[in-house]
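Structure, as structure tokens:
With one protein chain withheld, the remaining protein chains of the complex are depicted in position.
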Amino acid sequence: MSVNTTGRVFRVTTWGESHGPAIGGVVDGCPPGVPLSTADIQPWLDARRPGTSKHVTQRQESDAVEILSGVFEDDRTGGPITTGTPISLLIRNEDARSKDYAEIRDSYRPGHADWSYDAKYGVRDYRGGGRASARETAVRVAAGAIARKVLGPEVVIRAALVEMGGDPIDRSAWDWEQRTANPFWSPDAAAAARWASLLDEVRKAGSSVGAVIEVVAEGVPAGWGAPVYGKLDADLAGALMSINAVKGVEIGAGFAIARLRGEDAADEMRAGNDRAHPRFLSNHNGGILGGISSGQPVVARLAVKPTSSILIPKRSLNRAGEEIETRTKGRHDPCVGIRAVPVGEAMMACVLADHYLLHRAQTGRAGPA
Amino acid sequence: MSVNTTGRVFRVTTWGESHGPAIGGVVDGCPPGVPLSTADIQPWLDARRPGTSKHVTQRQESDAVEILSGVFEDDRTGGPITTGTPISLLIRNEDARSKDYAEIRDSYRPGHADWSYDAKYGVRDYRGGGRASARETAVRVAAGAIARKVLGPEVVIRAALVEMGGDPIDRSAWDWEQRTANPFWSPDAAAAARWASLLDEVRKAGSSVGAVIEVVAEGVPAGWGAPVYGKLDADLAGALMSINAVKGVEIGAGFAIARLRGEDAADEMRAGNDRAHPRFLSNHNGGILGGISSGQPVVARLAVKPTSSILIPKRSLNRAGEEIETRTKGRHDPCVGIRAVPVGEAMMACVLADHYLLHRAQTGRAGPA
Amino acid sequence: MSVNTTGRVFRVTTWGESHGPAIGGVVDGCPPGVPLSTADIQPWLDARRPGTSKHVTQRQESDAVEILSGVFEDDRTGGPITTGTPISLLIRNEDARSKDYAEIRDSYRPGHADWSYDAKYGVRDYRGGGRASARETAVRVAAGAIARKVLGPEVVIRAALVEMGGDPIDRSAWDWEQRTANPFWSPDAAAAARWASLLDEVRKAGSSVGAVIEVVAEGVPAGWGAPVYGKLDADLAGALMSINAVKGVEIGAGFAIARLRGEDAADEMRAGNDRAHPRFLSNHNGGILGGISSGQPVVARLAVKPTSSILIPKRSLNRAGEEIETRTKGRHDPCVGIRAVPVGEAMMACVLADHYLLHRAQTGRAGPA
Partner (left out) sequence: MSVNTTGRVFRVTTWGESHGPAIGGVVDGCPPGVPLSTADIQPWLDARRPGTSKHVTQRQESDAVEILSGVFEDDRTGGPITTGTPISLLIRNEDARSKDYAEIRDSYRPGHADWSYDAKYGVRDYRGGGRASARETAVRVAAGAIARKVLGPEVVIRAALVEMGGDPIDRSAWDWEQRTANPFWSPDAAAAARWASLLDEVRKAGSSVGAVIEVVAEGVPAGWGAPVYGKLDADLAGALMSINAVKGVEIGAGFAIARLRGEDAADEMRAGNDRAHPRFLSNHNGGILGGISSGQPVVARLAVKPTSSILIPKRSLNRAGEEIETRTKGRHDPCVGIRAVPVGEAMMACVLADHYLLHRAQTGRAGPA
């Protein structure tokens, strides 16, 4: 199976390097008849776009997406709809200052993929991290926008930054409205204010901080997923861990559930509106039981490490194996976790769309029996 | 792609329910010429086997594995070696007391897969959890034993329980020798003693506790993995999250890295014995950079929830949608995390063997360039 | 992707060698709720079974299939139904006379897989052809029986032998009833009589003959398949060519269509009972247009070579590379094409079931828009 592809029947393949002519991807397996134009994709890309505040990289990219295939005019509406054939997405690289990277051509930035890529391939496009650049995630966001259209409006996927540099939000202050009112996707206005100060300090120090992101999908019916390897949570874990700089993934209560007693961890059930929609008294399991969605909100969290591209010199090696000190002078994000928020949403959307279609394949239904 | 299969070129497919006649699996893509008999597999199964101490389920299973295909006598040694064709593994179910489960036939145990399976399939083998039973992991352990043989003796994979019921080990007391000297896989003798008391209390209370497992693979050369979706850490996350009751996965420092500054998270490099083997001054990244192994030990952690099968009654529903109280009277593990330790090792072995072969496919090499 | 697996969402993995303890397979992705017991499978296996007439190998195998997982009692009927989890199939090898093969242990039978397996793996289970034995096809037939249940009674799949030893049937005499009235699956009684004489002569000469099989699937709705690589005909070609000894596959008119003019090859359309069911005036395209079913019968043909296991000595090499003469003394089929008829049906069934579920995944429908 392709190492640059994710998904089983709703499949996303991406390609492209940070400083090549373009990045892009192919979405295969999309159902036909889904209204889709660049207007459905662009807003999500704009949310991830660099250069939008002083807190993120100043690289200027319009990130304008082109749809090169897989859509055609609807007989009835005249508007563009998917045809069921592969959807090719293309985003041009515009502000690629490759000279910024000339000095890392022959050196390995600690914590970055420079060394491991060289060890694997013996060659790498060092400019801006090449294939290892977070720029690749723009294509994920575009694919995620298509996945949302497949899922329909009843599945609502939102992510928020819940911790930055070790400073968590106050969960009792959670307000989804807040998260678009600050540059950090924080659902807690007070935390956002603290983080603004923190990032100013971090940026001046030439340093970086990590973050924790929570992704929540509401409206997922019970029944999506599979019992063993193709579990919904296993696929989510793989998809979220595949995002650049992510080092941890939790479902529901995550590591905290390992500290609960069985009687406290159980999500008790009461009768809901109908047999297919029970009411749960808690959601420690994050909406997934035995690899299959329970009908509760699907909740995942991901830990994003501080970017390895910092101005502070660190000990390392060059390609000749000689000991050096290195630092990265290019434009970078003091907290890559911020721009990873829309990416986390996109991966959630892609995994859910895939399992929706898989569930439909096996059962002929969209939801529970 | 199959939902009951894991891996890309070293592929493991499992089948079987807890109370059916047998469980088993097929390992496809194994290289030819690998010495393999049941003696290579059985010790790992014995390590996972139920009924070995009072701290785990008292179900009695010999878990004797049969190899039904894929091996043949070596011309030279006369001993059995793999032939490169699929290896079929079979383990009979012996002590399946199905009547224990008769009363959960029509009820959903909270936190268990009962409800979600019914929602998906409209039918389920309720006996012992059916396909959702941790019994399936015996086959993973058998497959992992084969993966170890593929990896060879230089790759050493060991896991340990590092926290039980919220009580962590003292990492400064870590002693790999200790972990087989106690029934908990604890590398810290003092923690093991505390956990023994804890589990006595938990068992008497009819309750259960969670655990955290750490899996370490030493001897993995730099270069295994892939840049984007088929990342070594993404595949590990998926494989580990697919283990029953796991709700969180970390690589290296995991969630803790999100609280470090960039300069503290960087794993600095110094010259090693040769260019292909640099020396790292820390391992916050858990041996994986940009989805590709760095040559450091690969380190992952998984959070295991307290088993949902407890004697304490909890509110729930039956299949008719009526509100009930339910408790599980069968034989269960007060801490399923204990028996998940060999399973974590097995999944690490399978993922590494798969990426070893994939790396060899793409580069023609076993290790770094 | 597994080399011992076929299918995308309805997936069949097989394992086993001719003279090992057993052969078997795993069917994954089967919809839940399908009534399934061994009684649904055994008749198809009996049709393929060796030793049923003097015209096929005299190896005695009961080919009794066991279902080890994936079925459970239906709440309502009490009868066994599929649960949606993997179905494990097992068939014991009984009459494996391995000593027959001792003398080919170190020699390569020309036209057989002996040499190529050794070249690939450096080791092989030489007994009865090991993994290369046509015995593996018993599992395909069992899987095909499950696929038929998934497809339902409206899809009728039948195959016939249409040529043996260069002697074709008279197509104007085609009578489906006839094919079970003779030991050759011939739809033409007169051809069957001629073939009986032919095979007597061939068997006495220690020789073998080839055959051509036609597989027809009626009741396939329009819309199954895909535009490019996952075409219905491409998947059929791969699946049929994967049957032992098959060297050619045709769809519809096959090679003969290359001799027609465009105006003669076109399958003209007239209005049918409704828009979704047009009437075609011919079926040169074998029910598949652009990789997608048209609603006409799906028609494929496969060419089966004469078995390479013959009593007539042929020049060859031994494993040491020395020139020898070799002949095969075991029990063999003078025309393996006969027993390949149920296998061709089975592969057609598996490919159709897979595309039925894939179509349902992408469109939410079972048939045409």
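Order of writing sets the chain letters: A, B and C. Residues in each chain are counted from 1.
Please note the rule applied: contacts are C-beta pairs under 8 Å (C-beta built on N, C-alpha and C of every residue); 3 or more make two chains touch, one makes a residue touch a chain.
Predicted, not measured: the structure shown is a model, and the values here were computed from it.
Set against the missing chain, the residues C:K54, C:K120 or C:K204 yield one that touches it, C:K120.
Among C:G33, C:G111, C:P183 or C:G219, only C:G111 touches the chain left out of the display. With the whole complex as reference, residues 1, 8-9, 29-32, 84-85, 227, 357-358, 360-364, 366 of chain B touch the missing chain. Seen from chain A, the chain kept out of the figure touches residues 1-5, 8, 11, 13-17, 20-24, 26, 28-29, 32-33, 66, 68-70, 72, 74-75, 81, 83-88, 120-125, 130-131.
Mapped onto chain C, contacts with the missing chain fall at residues 1-6, 8, 14, 108, 110-113, 115-122, 131-132, 136, 163, 165-166, 202, 207-212, 221-231, 233-242, 244, 247-255, 257-263, 265-271, 274-276, 278, 281, 284-286, 288-295, 303-310, 312, 314-317, 320-323, 337, 358-359, 363, 368-369.
As a convention for this text, only the chains that are shown with their structure count from here on.
Although chain A and chain B share one sequence, what matters here is the overlap of their interface residues, and that overlap exceeds half of the numbers used. When chain A is laid over chain C using CA atoms, the rotation angle comes to 180 degrees (nearest 5). When you average the Cα atoms of each chain and compare centres, the chain farthest from chain C turns out to be A.
Ranked by how close its mean Cα position lies to the mean of all protein Cα atoms, the top chain is B.
Averaged C-alpha coordinates put the centre of chain B at 38 Å from the centre of chain C. Centre-to-centre, using mean CA coordinates, chain A is 26 Å away from chain B.
The multi-chain contact residues of chain A, meaning those touching 2 or more other chains, are 1, 8, 227, 358, 363.
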